[in-house]
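Provided herewith is a single structure, encoded as structure tokens, for subsequent inquiry.
Every protein chain of the complex appears in place save one, which is left out.
Now for chain A:
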């Protein structure tokens, strides 16, 4: 090995920056969480035993406690919560895509001078605090709220719909809040789409619907997956929306983690749940990378 290849170059440094970022803000905190997940709860400050205990000067002992993970695997409650989170994240992601794709498509196909105002309309709600927007939905959905008032006034329903504190309210809140995360990457993909491909297909007699299925949709898949991940991953750990809009039967990992951490003061079990959630999230992320690579290879 020559000396030259071992010296850091500018290129290495540029690559090192995001890795350093990841290590500092992702790997390091995760190792803390992992460490706590392998300890035992105790009524003290902090409320868990340190893994590494000094017996006598110089001699240390490391005690790993796997019982938290054992409890997570044995008690069906945690598996059900994982399924609950997967279900809410999955359905919300699907709804976001079904609503967000036509929106992104329409914006990308609209006249150039319309695109910026339309994008602004997508981004504008972010100028209001997330919490206030969720509280606004409580006002809209509640028993004697805005939506029921309008529907009753129009004579569409006779008695108020019970939406607040049901799973439907959670879906509405999640889809509303995460929709921009689908629209923006989809728009970015669709706007770069080479329209000459569509013209060529039209010249060869391909119908618009088939053009979309054969050309636009496959080429926009990276945007679809990017958008889907941006919704799916945060919704898996979502706590605020189900807590405010959901009912008592909304069982999600985020809420369970809250209970373990705050009510039970069981930081180790809460950390084990967090580690489990991370594993549940890495799988779809790896899938995304896989599809992205395939798309890149197809493009070259």
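Just so we're on the same page, a contact is a pair of C-beta atoms (placed from the backbone, for glycine too) under 8 Å apart; a residue touches a chain by one contact, two chains touch by 3 or more; residues count from 1.
One rule holds for everything that comes next: contacts and distances are computed from a predicted model.
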Original post:
For the chain omitted from this view, which of "Cysteine desulfurase", "Putrescine-binding periplasmic protein", "Rhodanese domain-containing protein" or "ATP synthase subunit b" is its UniProt protein name?
Top reply: "Putrescine-binding periplasmic protein"
Original post:
Looking at A:19, A:32, A:66 or A:285, which residue reaches the missing chain?
Top reply: A:32
Subject >> Residue touching the undisplayed chain, where the options are A:47, A:125 or A:234 >> reply: A:47
Original post:
So which of A:9, A:128 or A:259 would be touching the chain we can't see?
Top reply: A:259
Subject >> Footprint left on chain A by the chain that the document does not show >> reply: 32, 35, 41, 43-47, 50, 52, 75-77, 80, 142-144, 165, 247-251, 256, 259-266
